[in-house]
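Shown here: the complex without one of its protein chains, the others still in place.
This part shows chain A:
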Amino acid sequence: ILDKTRKLLAECGAQRAAKMATLLMFSDISAQKEASSLLCRPTSDDQGPVYERMSLAYSPCSERFTVGERSFSRQYAHIYAARLMQMRPLLSDRAQQKWGPDVLIRKLCDLQTGEQCCIVGTLFKRMELQPSILKEISEEHNLLPQPARAKCISETDELILEDELQRIKLEGQIDRDKCVTGSVIAIYGAEKNDGKFTVEDFCMADLPLQTPRPALSSDRFVLLVSGLGLGSSHADSMLGLQLLVDMVTGQLGDQGEQSGAATISRVLVAGNLLSQSTQDKDASTKPKYLTKKTQAGSVEAIRLLDELLCQLVASVPVDVMPGHHDPTNYTLPQQPLHRCMFPLSSVYPTLQLASNPHQASIDGVRFLGTSGQNICDIQRYSSMDSHLEILEDTLRLRHLAPTAPDTLGCYPFYQKDPFILEECPDVYFSGNAPTFESKLIKGPDGQEVLLVTIPVFSSTQTACLVNLRTLACEPVSFSAFSADDDEERCGGLWRCGDCGRWG
């Protein structure tokens, strides 16, 4: 075995040389170093290499999504008013850019029948299948509570545009199934005799301006991961998670890989650190005598998380964002998880407990993203299925979560809507996607943004590495083995990998 391995390694060396010319991905960078084999006896000299973790300038922009004093005595109308007020001038500019500087921009109350003009307002989609608490409890309907549907769109949906004073039904060249309530857009067309507005064209606010990111001299990476799912009954993904931690902290791998891992300057965990099964939803309805001495499902899971984070923060700065299943508030913006839950890891200054959404600048590269609730909600109320497509759409709409507060829980902000993108990020991500996808998009004013949908780690065992210098994104996956791998199937026969018997 030893000779065979040595021969293979020599061949690998030749392969590596050939691959030098290709685009440098993490694997390539890690493999570039001299072939130092760990498949040999330990040498008497040094202890082993120690690489310095690349340390980069980091500044979180957390004030935006921090909710200070919380007052729930307000109506949600204020957010919509603030949203429209802030976005109207942006949309007027875009309208003029698209349909000419002398396009008529009218308020709904000033509409003349038959006149070609542009109107700016908030979309509202009236959906039959949208869950309505009032319908459910109304005695007239006698409806039983409906289970949550995957998609709430139907053929009978109607699109309506609302501005400060009025609303009008829309029809025409606008794909109703792709639109969601809460988007602010500009529409070009005319009001016909029947009182509806016929759409000929429409436009969105599109990407905001972007400050060019600094040119970096060397490759450095940020690891994005989400959906750790700790505390679930299936512990299958735990070794994969341990391998991830070991790779980032430089425990596993050859010297090349370890020195490559030292260039991972930060780890960002985008939500759902805990599994959904830790949320004992029925705990509040269970009688006291059943729940008195039991511990919440999340307690053990948080302890596991703390131990995991402790290993990471001892070696790399980590940003932790909460998600749908994590113990923090439900409404967006979700506040950072509390330090008291992490006694082991919170003593390290490298632990950064962040909000959801989260915005930060890592070595001048601006990151903005969420744990995925905004994307999932749009997926539910539109015909779109690809998380990446929806992610791009929210960027073009210039709004992180247009369906908030209609179908997505949100804090009743008063004079501002913090989900409006004011500055274009360089990396825009969303967590807990079913698969990994990434795309580099360009904006109308020369912006360049990397879109990343981070997959759920507990089911895909995949994380992503973003190269800050090139804005390339590469998936990293981890695997182990299980008893099922042993069977080899051949036609109708199968052979046991252990004893070799046929069955």
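Throughout what follows, contacts are C-beta pairs under 8 Å (C-beta built on N, C-alpha and C of every residue); 3 or more make two chains touch, one makes a residue touch a chain; residues count from 1.
Going forward, contacts and distances are computed from a predicted model.
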In UniProt, out of "Trafficking protein particle complex subunit 2-like protein", "DNA polymerase delta subunit 3", "Ribosome biogenesis regulatory protein" or "Aminotransferase class I/classII large domain-containing protein", the chain dropped from the view is recorded as "DNA polymerase delta subunit 3"
Given A:V67, A:A81, A:L239 or A:I441, the correct residue touching the omitted chain is A:L239
Give the residue, chosen from A:L91, A:A186, A:V222 or A:A261, that touches the chain omitted from the document. A:A261
Touching the missing chain, which residues of chain A? 2, 4-5, 8-9, 12, 15-16, 19, 25-28, 30-31, 38-44, 47-53, 55, 68, 133, 137, 235, 238-239, 242-243, 246-247, 249-262, 284-285, 288, 292, 295, 299, 303, 307, 310-311, 313-317, 338-340, 342-344, 346-350, 462, 465, 474-483, 485-486, 498
